[in-house]
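Every protein chain except one is present and positioned as in the full complex.
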Amino acid sequence: MAQDAGTNVKGALGLPAKRTPILIKGNDAIVKGAILAGARSYFGYPITPASEIAETASRTASSGPGISLKQEGISYCAGAELPCVIATIMRGGPGLGNIAPEQSDYNQVVRIGGHGNYRTPVYAPASGQEMCDLTMAAFETADRYRTPVMIAADGFTGQMMEPVVFPDPIPALPEKDWATRADAATRRNLISSIFLEPDELEEHNRHLQRKYKEIEEKEVRFSEYMIDGAKLVVVGYGIVSRVLRTAVHLAREEGIPVGLLRPITLFPFPKKRLEELARQAKRMITFELSNGQMIEDVRLSIHDRIPVDFYGRMGGNVPSAEECLDVIRRAAKEGGTL
Amino acid sequence: MAGEKIDKGRVEIGADECKGCLLCVSVCPAHVLVATKALNKQGYHPVAYTGAGCTGCGFCFYACPEPGAITVFKLVKTA
Partner (left out) sequence: MSAPVYEVFLQKPKGFYDTYERKSGDKTLMHYCPGCGHGELHKMIAESLEELGVRDRTIFLSPVGCSVFGYYYFDTGNIQCAHGRAPAVGTGAQRSRPHSIVISYQGDGDLAAIGLNEILQAANRGEKMAVFFVNNAIYGMTGGQMAPTTLPGMATTTSPLGRDVKLAGAPIRMCEMISTLEAPVYVARCALAGAKEINRTRKIVRKALETQAERKGFTFVEVLSTCPTGWGINPPDSQKFILEKMVPYFPLNIFVDKTDHEGEPYVPHPEPAPSKIHEILRLTGHEVGSFAPGAVDPRYMNPRMKIAGFGGQGVLLLGLGLAQCGMMEGRQVSWLPSYGPEMRGGTAHCHVNISEDEIGSPLVSRPTVLLSLNQPSMEKFEGQLVPGGLQVRNVSMIPAASKRTDIENLDIRASEIADKLGNPRAANMVMLGAYAGYTGMLQLETCLAALPEIVKKKTLVELNRKAVEAGYEEGKKARKA
């Protein structure tokens, strides 16, 4: 978002002069971004609305029901500290649900869906450009921290076509001295998540937690829109943030002091920024395509200092900007932020 | 030593690496392996070579589940 402040997304600004955009689906942009990031293998399963990713090729992608099946592997990768990138294009649930967009897998990807003391960084793209850029960022993060990284998008962001300017391929990541490369140098390496001795496993877990703490300190990404002087802060990610951007613009035209905070990383969550905003604002509202899952992180971030409302749609319905504007108007009136 | 039969093989059993499962005994065609009465440091009665009659066939080696408990030798020259 050109007018956003606080974003540090690579490639969003300062593009090479001669680079030209192509009109491309979000799912396809993930694939191309992955290849530009060095992915040469893909292991996945086609699930609408993520099927294009399987058709095209590179690392692993699926949608809610498929991600549920992958939880075992994600937990093992976290335990054995294996870098990998997993894209989930969230659809309607629970169960088979439907193939329309939802954000109801927030808890699954952010609070982790598998067993054990682990977290996974989660990137939440909101545009075709970010489907590429954040995929590339995810590869670098996974490699740097030796961790699984999730890309959590929704059916709309996956199916939507937008112009995308593709950056240069990133240089090949260094060979890993810890990997099993089937050569003499790494012959004695072991990839394992087993630590039978309690003390040993506790130390391993402490090591993992230090890593997650470092990720929380260094990898937070978010963007803001019209946040200056906002007495009402709306919070939304992915496709919802796009709708909210329009709604906030319309509300500001009506004189409502509202601003948008969009988490780009869902873990780590932009806790500190929300805490700051809770001092300036009188009220917050989270908008989600779910029964209200991210709202818990917002409330925890601001220690319930100010009221946090929730507006959600489910089943594959995406609210219109006008619908969100109505919610903002009501909240502004009730919350006395006008 | 003249006139005495020279064995074609010889076997060494590491007493502390033997778990006394007797599989070697059960496959030995020359019947030259026996369980001993002594207890090893694991608390098993290790098998021992009687000291004569080994043919060097190696059956005991492959029947033994422990990697290093049995070493089999073959006769290379008599003089």
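A few notes on this one:
Every chain is named by a letter (A and B) in the order it is written, and numbering of its residues begins at 1.
Methods note: a contact is a pair of C-beta atoms (placed from the backbone, for glycine too) under 8 Å apart; a residue touches a chain by one contact, two chains touch by 3 or more.
Please read these numbers as outputs of a predicted model, since none were measured by experiment.
Residues of chain B that touch the chain left out of the display are 1-2, 6-7, 9-10, 16-17, 19-23, 25-27, 29, 42, 44, 56-59, 61-68, 70-79.
Residues of chain A in contact with the chain left out of this view: 1-3, 20-23, 32, 35-36, 40-41, 43, 49, 72-73, 76, 80, 92, 98-101, 155-156, 159-163, 166, 168-169, 171-172, 180-184, 186-194, 196-197, 200, 239, 242-247, 249, 315-318, 320-323.
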